[in-house]
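This view holds just a subset of the chains, kept in their places.
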Amino acid sequence: MNRFGNRFAITTFGESHGEIIGAVIDGVPSGLNIDLVFIQSEVERRRGGKNSYTTQRKESDEVEILSGVFEGKSTGTPIALIIKNENQKSKDYSNVAQLFRPGHADFTYFHKYGIRDYRGGGRSSARETAVRVGAGAIAKLMLRELNIKFMSGVSFIGGIGKDREYDFEFAKNSEIYSLSPEFENEQKRIIIEAKESHDSVGGIAIVKIINLPIGLGEPLYYKLDSLIADAMMGINGVKAVEIGAGVKSSKSMGSDNNDQILKNGFVTNNAGGVLGGISNGESVDIKIHFKPTPSIFLEQKTIDVFGEEKLLNLKGRHDPTIVVRGSIVAEAMASLVIADLVLLNMGRRIGDLKKCYIN
Amino acid sequence: MNRFGNRFAITTFGESHGEIIGAVIDGVPSGLNIDLVFIQSEVERRRGGKNSYTTQRKESDEVEILSGVFEGKSTGTPIALIIKNENQKSKDYSNVAQLFRPGHADFTYFHKYGIRDYRGGGRSSARETAVRVGAGAIAKLMLRELNIKFMSGVSFIGGIGKDREYDFEFAKNSEIYSLSPEFENEQKRIIIEAKESHDSVGGIAIVKIINLPIGLGEPLYYKLDSLIADAMMGINGVKAVEIGAGVKSSKSMGSDNNDQILKNGFVTNNAGGVLGGISNGESVDIKIHFKPTPSIFLEQKTIDVFGEEKLLNLKGRHDPTIVVRGSIVAEAMASLVIADLVLLNMGRRIGDLKKCYIN
Amino acid sequence: MNRFGNRFAITTFGESHGEIIGAVIDGVPSGLNIDLVFIQSEVERRRGGKNSYTTQRKESDEVEILSGVFEGKSTGTPIALIIKNENQKSKDYSNVAQLFRPGHADFTYFHKYGIRDYRGGGRSSARETAVRVGAGAIAKLMLRELNIKFMSGVSFIGGIGKDREYDFEFAKNSEIYSLSPEFENEQKRIIIEAKESHDSVGGIAIVKIINLPIGLGEPLYYKLDSLIADAMMGINGVKAVEIGAGVKSSKSMGSDNNDQILKNGFVTNNAGGVLGGISNGESVDIKIHFKPTPSIFLEQKTIDVFGEEKLLNLKGRHDPTIVVRGSIVAEAMASLVIADLVLLNMGRRIGDLKKCYIN
């Protein structure tokens, strides 16, 4: 089940070691300017190999669009978007070919499908998320027309950072997408320390959506917040998702947590922009907790495909933390959710039908 | 979009003020004993009015099954399950009929659908979750055949409790489903205090699933953990969902967070039973953060449907905390997710087809 | 899989021998007047027992709406519609309890689900189509707002009738919904003859949809014509579906079959209102071929559930032809398809989004 979304839906394909990864984007309205420069710039934000805080593996991640666009505009037919893999060449796997890597999906894929693909993450690799970002860029192009905007960044690395006054402008230019000028250096240091000790470190990403119209979300089982949770938890390495006050709300009293209402809007936004699964016009605030990269270069206990206990010593190049590049994927997934809900919300009232069909 | 699930799917209907709430359960295999006593006992666990820690509103919540069962067994056709509402009678709403209640969905429903139903939560009321619990009971009956089991309870009320050594047996008999004998009294006290001060309080529920076969979860977009997140975040009042180490993993190092592997299983279970979105055979550990009940009896600022600022003084009977009854709903939603994935997982290997079709 | 439709979707439940049959209708926009008198009148058109050309079994088929409507208007939440069964009482089945009825689904249901429900058609009974008609009436109420209209009737009974100049007004008042004043009597005679000889007879129904906007249909796999074919072939007893020139087009030349185009529309309508799976603004013309009722009262060869050869002598009351009441079901299914496509078509162009979201 490699499809995400209902009306604005992506179907992705491809593995980390294959020739290509791709997404087919279904449901893009016709007449949208498909700005390739923007799409490429979004994919670029997720690309590794740009500095010492992410993997040293370099791929050019050039986006190609194979269908659904004519003279620069979407035609209403599916848009196929692909990115070639450049680093999929076989290397020497002999020392790890039979060993399950702790924290990785090779154990579960092997048991589910009975296939041992020793060459790496395959389908479960975060490589696939590059096309989510490409597809998300198209969602953003559509949502720009309604002035809906997305922001993201990293609030914490290994417990260091702060949980307020996020500086999204600063994050854009930070090598680690840090949301805090005053914590960026320390956060960088933690990443480098993890890397130098052959270890990895977790972190927290923030996504914020603004200018949403009131009314997005299809209760009871395609709610805005439940879709966000689905989208975020499905990203590689995510172990917790919060909306609005999130974890904190479980410790609070109703009188503190309720967002009272004034003429010009809600007094607070503990709800994180969602009431009853429907957007209330406030910003949607999402917090995403990423585990540390499971690929570490310290010796670990594991078993091989025959069930024998072994010691694993990984080699290679990996991100010392997932959250940096993961924050971009989270922002992309948020844009896919919103694009879907924007289309689904049309036709919610009988008056909308008349507006659309009768001039 | 009132359907949840793909192969084992529920479609629910009904509002808190209508005659009836119901669920149509589609995909139940034929030949399953539909144990009505068990189903009723599950619904009973969610029912309010049993003690002073939940709402004083009493409904008998008697489950009726209208289709899909013949001589006590499922027939493979859809099972319609209904519960009558007994407390939906109109009362005097004149003082709040035009006012939006902070923390409630009436604001968003009104703006989305253009309808003002002043009689209460309507479709957005937690009343609907009663049929989720009924449907979840049928899922559990099916999963029992594979020995899969579900446990739940409340770990924290208003920040009080502990995050380890959950006593699920104790929780079963606790009036507040507390997982901690040593914290139960204090937790009860907090609830009563909230109630007496006309306020409400948040809390944390835990769901644990054991004996899952390895292999459940359909990557990349119908993963076990992303579905769990979807299911849990969609429950009324939930603001955060964690799997396994969850929030903690974002603060940890890979060498601590990775679950190393021995012959007889994983050394730790920070993954919470899921790797790459697929069950790994360990218990699935879920933590669900509920906000305080939004219905409080302190004066609050709000606006009316005309946008005028007003003061709201609610009256009535409400749960002082959602998490107690919410924990039962969370357990039910978990069972629906697993039932769906159990069916979807069949046919994952070509060998399964032969096993199923060729004797 | 008891759901039909994507955005305007029904989930049905119930068996012929149960207490109730029902449909949950999901996706009805809010603010629609739910005219119960109209809905009941539509269901009445399908009801048997009104004359000697249909079954003598009488059920009052009273529609009840249990949710989704407030003060006479749809609220945007699911509408549950039920009809009670009145004739489901157990009778003496001893002579046929173990025998498969030729032309019926009991053979396949038994082999698929392993359940022998000897009391009749159960889920496979045409009884269920009563709620399709009820749901279709709600679809029609919605489509009336766009002036879309549906007509139906019976063109042939047992090969007698004509394939042109359908008189839909006449059909409305004909006891057999005949489209031909000059053939009605002969058609009635054939039905009575079939009945008196303990046999049954097949026939052809016509459905016509007018005033469709251009553009309905979601290529390539949710086309207007393929959905119509799906909807019609899924009705009990249907064995062939034609659109426009249908079967005839397979015998014709392109120069005859192509519909040339003038300023004010297409010169002919061999396409039946659909080009490339999308409505072209002409009437959608559908022809549906019903087999004879499989329940006949002549001795037939069959086997029992143990595989032993037996002779079957059915008793009871059945329609001597399916097509009469089936034509009403076909019209209802057409309205469900169009309601779904009307909603799906919103958001096809980027300009529609602005129209809907930006004032």
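Observations on the model:
Order of writing sets the labels: A, B and C. Residues in every chain begin at 1.
In the analysis below, contacts are C-beta pairs under 8 Å (C-beta built on N, C-alpha and C of every residue); 3 or more make two chains touch, one makes a residue touch a chain.
Computed from a predicted structure; not experimentally measured.
What's in place is 3 chains of the same protein, and the file's complete complex has 4 copies in all.
FYI, only the chains that are shown with their structure count from here on.
Chain centres defined as mean CA positions place B nearest to the mean of all protein CA atoms. Distances between chain centres, each the mean of the C-alpha atoms, put C farthest from subunit A.
Separation between the centroids of subunit A and subunit C, computed from CA atoms only, is 45 Å.
Note: centroid distance subunit B to subunit C, computed from Cα atoms, is 38 Å. Here the spacing of subunit A and subunit B, counted between their Cα centres, is 26 Å. Shown for subunit A are the residues that touch two or more other chains, namely 219, 344, 348-349, 351.
By the touch rule above, subunit A contacts subunit B in their complex via residues 1-4, 6, 12, 100, 102-105, 107-109, 111-114, 123-124, 128, 156, 158-159, 194, 199-204, 214-215, 217-223, 225-234, 236, 239-247, 249-263, 267, 270-272, 275-281, 287, 289-296, 298, 300-303, 307-309, 323, 344-345, 348-349, 351.
Across the complex, subunit C is touched by residues 7, 27, 29-32, 74, 76-77, 142, 145-146, 213, 219, 342-344, 346-358 of subunit A. Of all residues in subunit B, only 1-3, 9, 11-15, 18-22, 24, 26-27, 30-31, 66-68, 70, 73, 75-80, 109, 112-115, 117, 122-123 touch subunit C in the complex they form.
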